[in-house]
Each structure stands twice: as structure tokens, then as C-alpha cells.
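Below you'll find the structure, written out as C-alpha cells, and then a few comments.
One chain of protein is taken out of this complex; the other chains stay put.
The first chain written gets the first letter, and so on, giving A, B and C; residue counts start at 1 in each chain.
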Amino acid sequence: MALTLMEGNEAIAWGARLAGCRFFAGYPITPATTVYNAMLRYLPPEGGVCMQGEDEIASIGFCLGASMAGWKAMTATSGPGISLYSEQISFAIGSEIPLVIVDVQRLGPSTGSATKGADGDIQFLQWGNSGGLPVIVLAPVDVRDCIILTMQAFNLAETYRCPVFVAANKEISMTRETVNLAALDLPEITQRPSADPAAPFLPFEAASDDAAPAFLPIGAERPVRQTSSTHGPDGYITTDPELIARNQERLQKKIMSQAHRFSYFDEMISPDADTLIIAYGITARAARTAVETLPEDGPPASLLILKTLWPVPEDLLRQKAASYRRIIVVEMNLGQYVREIQRVLADKTIRFLGQMNGELIKPGQIQEVVIHG
Amino acid sequence: MALTLMEGNEAIAWGARLAGCRFFAGYPITPATTVYNAMLRYLPPEGGVCMQGEDEIASIGFCLGASMAGWKAMTATSGPGISLYSEQISFAIGSEIPLVIVDVQRLGPSTGSATKGADGDIQFLQWGNSGGLPVIVLAPVDVRDCIILTMQAFNLAETYRCPVFVAANKEISMTRETVNLAALDLPEITQRPSADPAAPFLPFEAASDDAAPAFLPIGAERPVRQTSSTHGPDGYITTDPELIARNQERLQKKIMSQAHRFSYFDEMISPDADTLIIAYGITARAARTAVETLPEDGPPASLLILKTLWPVPEDLLRQKAASYRRIIVVEMNLGQYVREIQRVLADKTIRFLGQMNGELIKPGQIQEVVIHG
Amino acid sequence: MALTLMEGNEAIAWGARLAGCRFFAGYPITPATTVYNAMLRYLPPEGGVCMQGEDEIASIGFCLGASMAGWKAMTATSGPGISLYSEQISFAIGSEIPLVIVDVQRLGPSTGSATKGADGDIQFLQWGNSGGLPVIVLAPVDVRDCIILTMQAFNLAETYRCPVFVAANKEISMTRETVNLAALDLPEITQRPSADPAAPFLPFEAASDDAAPAFLPIGAERPVRQTSSTHGPDGYITTDPELIARNQERLQKKIMSQAHRFSYFDEMISPDADTLIIAYGITARAARTAVETLPEDGPPASLLILKTLWPVPEDLLRQKAASYRRIIVVEMNLGQYVREIQRVLADKTIRFLGQMNGELIKPGQIQEVVIHG
Partner (left out) sequence: MALTLMEGNEAIAWGARLAGCRFFAGYPITPATTVYNAMLRYLPPEGGVCMQGEDEIASIGFCLGASMAGWKAMTATSGPGISLYSEQISFAIGSEIPLVIVDVQRLGPSTGSATKGADGDIQFLQWGNSGGLPVIVLAPVDVRDCIILTMQAFNLAETYRCPVFVAANKEISMTRETVNLAALDLPEITQRPSADPAAPFLPFEAASDDAAPAFLPIGAERPVRQTSSTHGPDGYITTDPELIARNQERLQKKIMSQAHRFSYFDEMISPDADTLIIAYGITARAARTAVETLPEDGPPASLLILKTLWPVPEDLLRQKAASYRRIIVVEMNLGQYVREIQRVLADKTIRFLGQMNGELIKPGQIQEVVIHG
């Protein structure tokens, strides 16, 4: 068994490579820069392109162009960079441009602490764009997840033609762990469904309301219309309310109706527990230890680790939480994802454990809540 | 009685002037541009400054500078501009810089339809920045509100030293209505609490955890430290977890603990109704008509018009909804604020009526839901 | 007699103020920043505007806008900033927008040495824009010149509606000297010739081919057309060769035909000398000392100090040099203005003394050339 020592950012790059990513553009920012560094080693020797834009706005613009031309594309930044991506994230949503965006969260607000982790962008990733249509957000827990979830992120981006975020943070991304690359159970790689270039083609006509349109690249023989304005199936700007509504609703439905297919999670079930801990990201590791090391004479607890944060896996949550009375939500912020849990599991007693001080939440802090409430 | 015919954007500018706004910077974008036009008429003759930046990023930067120098400042844009403001909104939150930001929403995503209204940025305004700390969002219903809520927005920005949004949209902002300016019941104007320039001064030390620090302007005799990084009371960057936590929690608490003071609303109560309609913005006007013209032989309905959207007025909602079985939430998007209602009023039957097609929601559509569910 | 101790940059700002400058925008760069600092003290209290743009491109853009609106405007930078002004200098030339641009030269190329002086931009100032039409360049020798030539620069900019440069450098601009402000013989202030707003108006129609058009401000009641494209008298874009030619030739002739009116200079005449030293800027001061302290038993030399560099004062040069056999040109570069002297005084023996090492040229170096050739 050959073990590789790898940090999370390198693992994300590795996953991108396995997923067939051929284009990366970004602008350096701690703690995301080493994703760029790794892509720079991987892509050019294999005929891909890895480049630094003049700034974040240019960088995501390059990615969208590459993706429209048919290449699998990724970018990586931290919170302040997600801000600068915002306008073009909205463009990618409305114009159905696949893109994987890695957010290596640091402690905010603003530039905050560059070398301290947080889960500060969890609502930002879904809502940080105009219009409020859904995106997909995956949250890795460790280096293994960084590889596999990044691969899934590409599969989802290509299938649903939308931005897919990998919500890492400084602690996951810059900590080295051993991983047995040969032993990983890798997902199959999905390709973007292509249209027949010889058949009649409408760039935003989907087979059904639950699906993304079939794809043809811009710049090839067949002209492909693209626009950032409201449009009908033909890609022409329109003010027809019916055409607009149909497209907007499809943009929502193509993702929401399929969310059950990619509600990734892990769990640790303690029989007889009436408490379920819900955690994600780096904190899930502390939660795991907390559950494993709870005193035998105290109350037991189960653990649900969410790896898909958006769309909120409502069915999964209801099903997994059904038998518990009390839910403890743990995250490295002052209360973000707990709002979704409150909404979905309104009939439960919900406790929140959060902090926003640049430190990891420790297993003992979680146990304290389990035991003393 | 002298009536003035005024559009919403002009009314916002008028309110800003009454509130003592002395600085406006922005970049033109339909349907927000006429706020700029009006400020250009008002400010310079009175010694204020009104200017166009090179782009949205420069524009909000100018505003933050003016505000740090002690001037009441405002900017206005639409969805794509809010995206470009995102980085500096985060800076304003973390560095406690008062600013009023007008978002004249258009139909998104992306550039969408420049001349069609929507409530597409309702989650974006709260969450469109890194870190997830609270801001304040007010939503006017008509020209009168545009004046009064803009004045309140300045009062809140100055009191809590944070960004305050006025969430208008194309229909409110570009429709002319008559208003009797002389008859308006105007709020008193609040000034930013100033520190004693002769006393010892720490720029981020607040009297209590529920309060913003007292203010001294940059550029005056006493040096004032300002930073976008995590800092202690002295404004120096710090990595001390305790100092960081205390400041972050105060940034949240200074607003959340006082939210009941500014939970603005209107209501129309129908005795015997078991249905409460919740609406905001332009749609509240359709809801009002819907309630007024419900058929006498059908079920009655009450109406709660929210004018403060963020922080979510949870106490108000619980109190006002207490006697109703069914809640109907109406908004011009595919479901944004309804998520907050679901979270807060989880024990109620909640129905959502939304659309995102560039058209206004009509009273008849709301009545249809009241009557047939 | 009250003496004031003042550095050159402050004197430039003082001259601007005396000339009626009401608008300044710039971006900080050593050694030009203190012009900005001084304008910041002068302008706002008198109702003027002083501001920093997002960058040099935005800054000169603000100045052009202010000038088109009828305000006397100035900006200041150093070599790298002149580069960034280039595109809009060309716009100001073609669209006849008055502007005073201060270039506090540092040692180049590129960022070079920020705190070392040079005459490195002497050709750049005339030619650093597309099209090759004339501008005006004045070169102060000392603090007194900084005041008076800046005033002249405004007079010329307003009269000829073109960019006028003040070519200072680090040594002139950041050295403090005493000056008796009360004793200065100040030039009269010229106002931009205005058109009659009530009469028919063509924005680019001049009274003659030797003149700039009369001015009306943009933004006032009468619409004024402005364009960066080739245009006829009406300001509409045109491809008519005759209209284009007439306008281009007027842009050249309005300045060149009047150059004799503003060929500023100083001189020190030594009877019997057959050598004439030509110098400008800070080096003129070393040349003055050199001439004054030449050994009595050696060859004498006269000195011509040019204060108008562009348009090259050809008539003045020919007249002043007529009686000399030998010309020595001294400048702090590797040979720039000497090219013009070679062109105009081709029948003379021309010697060049230059250096580009960040040091001032010393009187002894000049004497060495006078004595030993």
C-alpha cells in the first residue's frame, strides 16, 4: 500500500485532474493559492491551461470562456475573491455555464484573518448573487473528500450546467494527510451532454423542465448564442413573461428536482441516542471524535456529516433526524447553516454550537453540549 | 394641501437629503440611475458631493472613505452592482462603517431584464458578503416609504455603524406617485455617536456588547486606526482568539439585540380570518387590494406588510401570526423570504405564491390562493 | 519683506490656486504627491474639489470631465503616471480640453528611482500620445518659476484649449526655497473664451485656423457635443477628408502659429563669448553658477535658459544663438532636447553634456566642457 502525503488543496487539484479538468484560472489569495500551484504542475504538461488573471474578475471570466468552449474549468479563491466572482457567478447560473469554484474559507468578514479557517461563507455561496436561483455546494471533511467531492463537483457542474462550489477552509486545505490514492473508490466521470451539431439546435432548449440543455461549444462551426439577459430557448433576449418564467423555473427545477441524487453524507449511528449532531467540513472531524469518546455513563449521540450543503438535503435530513429528539448543529460561524436545520427540522429541539475566533471547535466543546445541553 | 408628483428613486434621494446625507457616489445602472440624477440636483448646491466613480468598486470605495471621514453617505445600484459592492460591504460590516445602499432590484439572474422589477436580491442583501454577520434591510412599498425608510436607513446606519440596504425595485422606483410632502410624519434624525476627541480613544471599543463604538473621523487631528483585518478594540490586527471572538460577537449582537427597535411594518386585520398574508415591497400593494376586495362570501384574510426584512423580525412575526392557522407568503421570486417565514413560523401551514417573469403579481392571483388554497 | 519657505510642488499648487484652478485629481506617486497634498489644503475650503481617483486613468478622466464642465483643472504625477495618462492626453488634444498636467520627473525608465530627479520625459511629454499633434511644455527652474509658470500653464491651457505640461523633477519639486510671495510679478489671469449661449453654436468651430473654438460647458442648458473621434465643427463624427484635414491642421496651427507669444526664457550674456550654453530645469541653476564662476583667464560663455520647451522656440533659438559658434546643451538624460537643438541650429558646433545616474549635473562639469570642449 503506497501512501501519499497531500494537503487538501493539492487533493482538490488532484481530483480536478482526475475529473478531466483542462482549464484553471485564478488570482493568488491565502489560503487558496496552493490549488493554483498544483494545477500549474498538472495542467500544462497534459495540454491544459493554467493561468493567473489580472484580478479575480478577469480570472473567473477566463474560466467561463473556457467552459463555454467546452473545457472543464475550475477556479479557486477565498472569501474576498468570492465577492469579486459574484457578478459572473450570476452570469454562470443564468447562462448555464458549468464551473467548479473552490472557496477555501478564511476567517472574515473582509480580509479578516488570512491564515485562520472558518465556515463563514456557507450562506454566501448559495446567496451571493443576484436572482436567488440554486447552486450546488459540497463540503469536504478531509483530503480524501477533497479528491472525491471535487470529482463529484465536476460531474454535477457538467450534468446540471451550473456553478458548483467546493467549500473548504484553511484547516482542510493546508493540512497534510496521508491518503492511499490507489485504494480510493473513485466516482465515474460524467461528460457534458452534447447536442448533435448537425441537428437543429436551440441553445437553451432542454429535453424537460428537470434538465439542462444539451451543449454545443461556442467557437465551433455551429454558432451558439449566449447572453447574460433573460432569454428564451433560442438564446435571444426576450421580455415575454411566459418564456422568461419557463426558463427561470427550469433553472431552479433542474437542480432542486434532482437534489436527492447528490445528497452526500456520512453518519455514525449510536443506538439509543436521542441526540443527533449535525456537522460539516473540518468540524465534522471533531464531532466524530466527540461521539467516539463520549463518556460511557453519559448520554450517547449520533452524528450526521453533511457533504452536500446546497441544495439543502431536506428529505435526507428529515429521514435521518426522524428518531431523534434533540439536534445539535456545530459550525465555525455565528449561526449560518443552523438556520436551514431550524427550517427543515422545526419540530425538534435545536441547539447551536458555533464560534468565530479563528480556532477549531474541539471535541470537548461538542461533548459539553451533548452532556450538559 | 400641496401634492408633489415624485418617483420612488427621487423620493429616496429626497429622504437622503432630509436625513443629512452629504455624499453620494455611484455608477449608472438601470433602474437605479435616477437616484444619482436626483442626488446630483440636491447635494452640490448644499455643499455636498455627488460623483460617479470609474466603476461600482470605486464608487462604493469613495462612499466608505466619505463615511470614515464623518459624512453621511449613500450609493445606489441594481443587482449586478451589488455583486461588485460585495467585497466592500464585507469591509463596511467588519470595520463598522455606516453606509446606506439602495438596491433597485431588476429581474435577474445576471443582467437579466433591466426594466423589469423583482425581489430577486432579498437573500443576497443579507448574505452577499464573506463572514455572514448581520446587516439591516428595509423594503419600501411606495413613494412615501421611499422617503421615510431612507431616513430610517440613515438613522440605523449611523446608530449601528453598519451597511443598511433600501431594497426597492424597478416598479417602486420608477413609478410616479403623488405625495403630500408637508403632511409626512418624518422621523427624527440621528447623528453618529461621537467620541470625545480629547479623551483617550480606542476606535473599536464599544460601551457595551450591544453597541457600536463611538466615532471619530479619519483625517482629523486625532489619528484613527482602521483595518479590514480581524482586530481588537485598538484597531490593530490581532490573532488573539478571545479578542477576535469578542469583536465578532459584538458585530452580531449590536444589531440583533436591538432589532425589535426597528421592526417596521404595516397591517390590515380582518377579524375572524384564519389566513395571514405576508408581503413586502411592491407586492404589498397588490396584497392590500386583494384583502380589500375579497368576495364577501369567501374566507377573509389579514395582511402583514414587512418593511424591515433583515434582521428577520422574529418576535413580530410570531406575535402577529399567533392567531392564524395559515400563512400565505407572496414575493416576486421563486421563494426567498418564505424560507425565513418557514423557519420562524414552523407550526403554521405555509403557502408560497411567487413568480419571476418580470410581471407584477396581481391581486386576483393572491385572492385565488386565499380562496382555493 | 516676508519670505515664505516653500518646496516646488507646493509652489506649483500655489500657482494653480492663483490661476483659478478649482479641480485637482491625481493618484499618489513619489515625487509628485505633495502637489496633491497642497491642493487638498487649498481647494476644498474655497469650494473647489480635490480628489484621488481609483488610479491614474480614473484621475485624469475626472480632470477632463471637470474641464469640459468649465472648471480649471490640474493633475500631477511622475513618469509611470504619464504613461497611464497617455490615452486621455490624446483625447484632450483632439477634443480641445484644457488641462494642466504636472510631471515631476524621476529617474527612469519604468519605476526607476523614485527619489532621484531626471529630465527623462522631455520627448515623452510632446510625443507620448497617438497622432503627434502639438502640446505645450513649460520647465520651471526654481520655486518662483513653479508659481509663475504654473499660472502661465493655466493661461495657455485655457487660451489654446490643450494639455499644458509643467515639467518639473524631483530636485525642483522637493527642495524648499525662500520666496517673497508679495514681490512676485504675477501674470494676468486668462479665462477660457466663452461662446454666447444664446447664439447658434458649433462646438469645434473656431474664429480662425489659428484659434481654439469658443467654449460652452457640458451639462449646462445648451447641449454641447463632445467626441474622441474625428469630427467636423459640429462635433459629429465624420469621414469627410476635407473636414478632417481642416480640423487636424487647426489643432496644429492654433498652437504653432502662436508659439512666439509664449517662448519663455532667461539669459546671461557674456560679451565676447563664442559659446552659448543652453539648459533648462534644475540644470539651468548649475549652468548659471558655471557661467558666473568661469575662470577669468579662460573662455567666457553665455547662457540661455529655456522655460518653454515645446513647441520648440525655433525663432528664439536662432535669434539668441546667432552670434555664437559653439552650443553646449546640458540635460539630465542621455540626449533628448539636444536633438531639437541639432535640428534648429544645424550650422553650429553642438556639444552635449548629459547624464542619467540620479545625480545633479555640477557647475564644474559644465565648466569642464566650456574650457576643454
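Following the convention adopted for this analysis, a contact is a pair of C-beta atoms (placed from the backbone, for glycine too) under 8 Å apart; a residue touches a chain by one contact, two chains touch by 3 or more.
The structure displayed is predicted, hence computed values, not measured ones.
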item: Contacts of the hidden chain among displayed chains; value: A, C
item: Contact with the hidden chain (one of C:T33, C:S95, C:T159 or C:T308); value: C:S95
item: Sole residue of A:A58, A:L181 or A:L360 that reaches the chain not shown, by the stated touch rule; value: A:A58
item: Sole contact to the chain not displayed, among C:M6, C:I122 or C:L304; value: C:I122
item: Option touching the unshown chain, where C:I82, C:L156, C:V329 or C:L353 are the choices; value: C:I82
item: Which residue of C:Q252, C:S270 or C:Q365 touches the chain not shown here; value: C:Q252
item: Missing-partner contacts on chain A, residue numbers; value: 49, 51, 53-55, 57-58, 61
item: Interface residues of chain C (partner: the chain not displayed); value: 79-80, 82-84, 86-87, 89-91, 93-95, 107-113, 116, 118, 120-124, 126-133, 228-230, 239, 241-242, 244-245, 248-249, 251-252, 333-336, 339, 342-343, 346-347, 355-359
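Operating definition for what follows: only the chains that are shown with their structure count from here on.
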item: Contact graph of the chains (line, ring, star, complete, other); value: line
item: Chain centroid nearest the full-protein CA centroid; value: B
item: Interface numbering overlap (same over half, different under half) for chain B and chain C; value: same
item: Distance between chain centroids, defined by C-alpha means - chain A, chain B (Å); value: 29
item: Where chain A and chain C are represented by their mean Cα positions, the distance between them in whole Å; value: 57
item: Cα-centroid distance, chain B relative to chain C, in whole angstrom; value: 50
item: Shared interface positions of chain A, touching two or more other chains; value: none
